[in-house]
Structure formats: C-alpha cells, structure tokens
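Right, one structure below, let's go through it.
Part of the complex only, each chain left as placed.
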Amino acid sequence: MNDLSVSTYRLVISCPDQVGIVAKVTQFIAEQGGSLMEANNHTDIDKGWFFIRCVINAQTLNCDLATFRERFASIASDYQMKWYIRDSEVKQKVVLLASHASHCLADLLHRWHSGELDCDIPCVVSNHENLRSMVEWHGIPFHYVPVDKNDKAPAFAKMEEIIQRHDADTIVLARYMQIIPPSLCDRYAGRLINIHHSFLPSFIGANPYQKAFERGVKLIGATSHYVTQDLDEGPIIEQDVVRVNHRHGKDELVRLGKDVEKSVLSRALRNHLEDRVIVLGNKTVVFD
Amino acid sequence: MNDLSVSTYRLVISCPDQVGIVAKVTQFIAEQGGSLMEANNHTDIDKGWFFIRCVINAQTLNCDLATFRERFASIASDYQMKWYIRDSEVKQKVVLLASHASHCLADLLHRWHSGELDCDIPCVVSNHENLRSMVEWHGIPFHYVPVDKNDKAPAFAKMEEIIQRHDADTIVLARYMQIIPPSLCDRYAGRLINIHHSFLPSFIGANPYQKAFERGVKLIGATSHYVTQDLDEGPIIEQDVVRVNHRHGKDELVRLGKDVEKSVLSRALRNHLEDRVIVLGNKTVVFD
C-alpha cells in the first residue's frame, strides 16, 4: 500500500498499556467515520507500554483535523497518551547538514528530486563549500557555515538560527562531521537523525572503518539513530551490514560502507517521515 | 515477546473490509476482559479485504473458549468472517513426510526436541527406510510407506490412512519427493506445507540446482509454500537465498541450498503454527 497515493492522517500514540485500548482508539476513529488503511500496534510487556500507529483515509473522516484533535484530547488525557496526528498532505521540512562527503547527501537529494522522499528540503547547511553546486542544481538553498576549531559556538549559533528560520521539523546529519551541541540535541530530540558509519555499538567514535580493518571483521555496517547528548548512544532506527574480506583494505571498506550508509540513512528517514518510528527511552519501535 | 511463555488465545480473521472493523473486534475482546498482547492487521486495498490476528492473554479472559466462540459467532456472521480462535496450550499435531534426504527432517526434529517448535509430531512417514533410526531416537513413530512407481495409489491410500489416524492438523513435506495426490491437497488445503529447493518461480519442477548451475545465477534459494494441485504454484509462505559463484559446482549448490531449505521451511512452519499466516487466493499475509 502506498501512503503517498491517497491523502491520509497518521495517528501515533504511546502510553501505559490497558485492556481495551486498541478498541478505544479504533472505535473513536470509526465514530468519526474514519476508514483505517493501516494499523500497527505493539505492547512492550516488560515496561507495560503500548504503541499504536493508525493510518486513516482522510476523505472518509467526517470532521477536520482540528476537530479530531479536540475530540480525541479527552481520551488521550484519560490514558496519559503521548500522541500526535499528522496530515500526510502537509510535508515535513527537513534541513540537511553535510560536510565534505557527498554520498549520503546526493542520495537523499536524488530521492527527494525524483519524488520518492515525501518532504520539503528548505535548505542544506555545510561546513564545506564543495557540495554547493550539487545542492543548488536541485533548487535548494545552500548555506556555508564553516566551523572554527578553536571556537565552534558562533558557527553552531548561526546554524541553529538558519535551522529555526527555515522552521525545520527534522534535521538530518548526512555525514556532518561535527559533534552537535547539547542545546540542539535537546531542542530536536527525536527529530535529529544521524548516520554513523559503523554497526553500533561496535566502533563508536572516530575512524570506525580503520578500526574495523584492524580488527579484521567480516562484515561492516552503518547505523542510523536519533542524536542525544551521548555520542553514538541514541535510539537506533535502522542498521545494516555488508560482507567484506581480507582483500578489502581500509579504502575499500570506506567505499563499500558508503553504500550501506546511504541506504540505512534513507530508510531511517523514510520511516521517520512516515511517522513509523516511536521512541521509548533509548530504544525505538519501528512499524515498517 | 514470546508467545510460549504465557497461555494465549489467537484469534485470526479475514473478511471483506468495513469501517470500524478493528474497533468491533477489539472491543468485543475487551468486553470479555481480554488483554491484547499482540494485534496485527492488514487491509488489502485492491481486493477490499481485511485481515487481523489478535493474541489475547488467556488468563485475562472472563469466559472460556467455547463461550467466546459462541458469543463471537454473531459478529463473525455479520461481517462474513472466515475465522478461528486457537488455544496456544493445545499443540497442533504435525505429521512430517520425508524421503531420503535428512537435512530438513533432522532440523525440524531437533527444533522440536529442544522445545523450539511448539507442536506435537505424532509420526514421520517416509518412502525410504534410512531415516528410521534418527526419527525413533526422538521417540517418534516412523512409518515406512514405499511408493511403487507403477502404481502409487496404494501407497498414498496407506499414507492418508496414517495421517488421518494420527489426526494431523498440519502436514509438512520435509523434502518428500513424491507428487501429492489431489485428494490430499484438497483435504489439507492451507495446512500442507512444502519446501521447494529453488527461489520460485525460478526453476519450477525437477532438478532446480542443476538448472541454476546451468543458468549461472549468482544466488540460489528455497521457497516454502502451501501445496495445491498446481505443482510449485501454491501460496508462498517464505523464501530466502544464498550467494553462490563460479567456483560452486552443482554439488556445492546442493550443499549450500540445504541450509537455505531448512531455515526457510522451519520459519514457514513456525509462522504457520503460530497462526501468523493467512491465505487469500494464491497469496499469503504473514504477520511476522
């Protein structure tokens, strides 16, 4: 089923588990005339927590979104829900941050340009100039914000100003090679997506391919996760690996890794944009 | 979540899609006090068909299974549901059919013996004697039913008699190398599972590894499907592949393929036994 082909509302909820909660939510939707196109739920038995994602055919609903929200609020309150409902027609604004490496950025831009990635990209910010032309060919503004090694604060302040001016819903670190300041991590908690070039928790930190080469692993990987203040420790959204062998030097690992990085990042972002990812603590539920 | 660790009822339904159907089903469950441990549903938009699988914590239900069935019958009728509810405590009886090759049979027997496969195995039937000792070590009766090439009917009649005497719920062809008679296909429709040693629809019929070798494919695979009267054309439950290359002769393909066959078959059977597979026409919904 292709969410893009018909206008939908996506209702996403997490809350303490209770008997009858699926019935309560789905009955409410039915009472508003809503036809469910897709519904996924999960109960974390250990933590007693409940998760649900409902995709409602927007045309079948007998009320607008504001009214839906108003009516649903009392149920949400009764069940202590953390929730939101989003109109699939309203595209999220995704600001991309990049450094020198082009592969993840080029991949996301092409997916966006060919209509595969359902979002707006108001701008790209980079601490290098080399990708400007590629970004601008796509009709997207490019902001060059160099980072002074000895005083990073001004650059981050400028970057944050740009991000806020463009009213970003989500930020993607497309191999942006600077550590994000805590203020940004907190402000965009659950909306700031990184791609780390290793199969976490293996090879945390810098130079993972060099470390992988030295350890002689037979698979290398990549991990997309939400960024928190703990470097490479945030909730994992998606991971994948590729087979390597003794013939692959470090440069070959880098090359093979690029393909994993870009596919992992694009899948993570897609799931995020389709509201398929729910964070609980340091883990994610991904309804894919 | 491990279904095995707590007693559950599994309610599995397919029917024409309607607004409010998830609510109807889940509210009914809640009214009987049932706590949902897992619920998956799917709507086939093209065909207008709805599928749901609910796992209910048996201890929370305020009625027994017979009463549940009785009460649910009118809803089921209203919605033209094809449905069943099964007690996870009541193990399915699975009869295994094998020929000469041991790998799939040994794999299933070990999974069963180590408590991983949640079923009873009342007997194994084979047209060869060579696996008798292995089967009997597991404490399972072994029936030798040789098939006369020129007159297969008596053997199949005997086999069918054994299967019915053991009251089989499900039959697994663990590399049983005879074409199953139509009567058995029909009687056990949706409960007769085969493993075909190719990635269907590639290499239908005999000698798929030889054909794969001749074609020079770079991956070989295996397919587990429900058996219908059309050879190798039944609804696919599970498939997988493994990478091969020019160094692999036909014997190597056979060897590598065995590992794929047994993992595909065991996954398919597991999903079947956990009531995760629903057939519609020639396709399956698999809630895994």
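Note that the chains take the letters A and B in the order they are written out, and that residue 1 is the start of every chain.
Here is the rule we go by: contacts are C-beta pairs under 8 Å (C-beta built on N, C-alpha and C of every residue); 3 or more make two chains touch, one makes a residue touch a chain.
The shown structure was predicted, so the numbers you read here are calculated from the model rather than taken from an experiment.
Enquirer: What is the total copy count for the complex if 2 chains are drawn?
Expert: 4
One rule holds in what follows: only the chains that are shown with their structure count from here on.
Enquirer: Using mean C-alpha positions as chain centres, tell me how far chain A is from chain B in Å, no decimals.
Expert: The mean C-alpha positions of chain A and chain B differ by 37 Å.
Enquirer: Flag every residue of chain B that touches chain A in the complex, lowest number first.
Expert: 1, 19-23, 26-27, 29-30, 33-43, 45, 60
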